[in-house]
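One structure is given below, encoded as structure tokens.
Below is a slice of the complex: some chains, not all, each in place.
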Amino acid sequence: MPPDPALAEDAAAALADLRAAAPLVQCITNAVVTNFTANVLLAVGASPAMTDIQGEGGVFAELADGLLVNTGTPTAEQRGAAYEAVGARRRAGRAWVLDPVAVGALPVRTALARDLLGFEPAIVRGNASEVIALAGGAGGRGTDATHGVDAARDAAAALAERAGSAVAVSGPVDLVRSPDGTVVRVPHGTPLLTRITGGGCALGALMAAFTAVRTDPAAAAVAATTVYTLAAEDAAADSAGPGSFAVALLDRLHAVTPEGIAARAELVREEVAR
Amino acid sequence: MPPDPALAEDAAAALADLRAAAPLVQCITNAVVTNFTANVLLAVGASPAMTDIQGEGGVFAELADGLLVNTGTPTAEQRGAAYEAVGARRRAGRAWVLDPVAVGALPVRTALARDLLGFEPAIVRGNASEVIALAGGAGGRGTDATHGVDAARDAAAALAERAGSAVAVSGPVDLVRSPDGTVVRVPHGTPLLTRITGGGCALGALMAAFTAVRTDPAAAAVAATTVYTLAAEDAAADSAGPGSFAVALLDRLHAVTPEGIAARAELVREEVAR
């Protein structure tokens, strides 16, 4: 299928809307990437708040424009805050994003992530191994994907059916599956995103930011992925290795324009898969 | 009022004293900014120690030359450590700095920060919304100030009266209010400080470092703000966006000299406000 310019234009418009809205995005995320994630959100024009303690998780989720729950280092305190937060979002019928980091072999986060599916995340984002493991298949070890993106298609469909979520599978070509079965491919990015920690986690936070300006979760996931991976392409061209890449990625997320997104994004919609 | 060169010279001398003393600064701070805060302290010439667990918070506070308590991610473990630490400082009659991050809408940190005021921080540092909320007014949401610096004048006066603290209000022009009512304005900095996470939090840590070399808390707050915001101006000139700005800020904090501070700082003392 050829790229669909209308998809690129919607991603561009979503970026303009995000900058105008400056949404407040609550992140209950892992200790490794919390700084980078906050800086990604600030760079692109959102306002991060890493409110992840018990007694505040739910209160803040009522105020926040977007919410991410990432299972990378799910301490008891964070798990409590996560349940508070997703409960508040579900009661209010508002979107939130689940990033099931390293689900599969590790028991605490696997039970947590599967349980959180019952709170109906608008978007589930992971690599192929995480998506497969969350759907009940055999996952990877750690955060490295041991499966290709296309191997996660059935798992994405199963998750979409079970939780009603859009499912975003990160990889060399990113794939976003709508609950209705439509699939959009985002063929941008750079292998350097796998050589820095938080390369995927920060994308999950960006999806949460875009849910504040797009009611269709799949459109939010596509916009976030497009903005992020095009900025990453620019950053890779600027950098001498993973250290300077991470720095340049923040600079490029700040500099990227809706016009640049519209001109460059080559997003492909596949036929409905069911 | 014109700038007062004596204020600039004292800030410069305080920097020289800080470099000579290399004070050990304990930070009980939020998970998002702990790395950046430690690197800011190291860059400027202090020695950070992020000792924030129960059973060590108080022991270390007896050894440390300065102490910061920041309420950004106040887990139960950190709250316990904070009480240990501020108790030890008050018993010893030694200075400490309170940074009431995002106080207002969030219940756990708001109760904590108001309670910690009873332990008489030498300096309270926040943006205008945080200072207003800590004093009992209606605050902002998250870490973004929704009030201007001058709107916090009455709140700063109320806090100074209640806790005997110097109050530092961060904004486009920073304001430091002494307990005696004197106000010093620091008209330096860059909007990029609001596009990185920890831009304000690290300043609170720097204030704690300067309390080790200035017995007047307001003088410590002014010196920290001056050094930090002038280095930030230099860093902004070097950078292509928020990523490279954060890196350059560390380089510039390392490179900044007392002579440069004395020559460039334009600090204004206002008439006593009572």
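Lettered A and B in written order, each chain numbered from 1.
Simple rule for what comes next: a contact is a pair of C-beta atoms (placed from the backbone, for glycine too) under 8 Å apart; a residue touches a chain by one contact, two chains touch by 3 or more.
Quantities reported herein were computed from a predicted structural model and do not represent experimental measurements.
**Student:** What number of copies does the complete complex in this structure file have, with 2 given?
**Tutor:** Every protein chain is the same sequence, and there are 3 of them overall.
As a convention for this text, only the chains that are shown with their structure count from here on.
**Student:** Rounded to the nearest 5 degrees, how far is subunit A rotated relative to subunit B when their C-alpha atoms are superposed?
**Tutor:** Angle of the fitting rotation, subunit A to subunit B: 120 degrees.
**Student:** What whole-number Å value describes the gap between the mean CA coordinates of subunit A and subunit B?
**Tutor:** Distance between chain centres, rounded to whole Å: 34 Å.
**Student:** Given the complex with subunit A, which residues does subunit B contribute to the contact?
**Tutor:** Subunit B reaches subunit A through residues 30-33, 35-36, 72-77, 102, 105-109, 141-144, 194-198, 239-244, 246-247.
**Student:** In the complex, go through subunit A and note every residue touching subunit B.
**Tutor:** Within the complex, subunit A touches subunit B at residues 24, 31, 34-35, 38-39, 42-43, 47-56, 59-60, 63, 77, 246-255.
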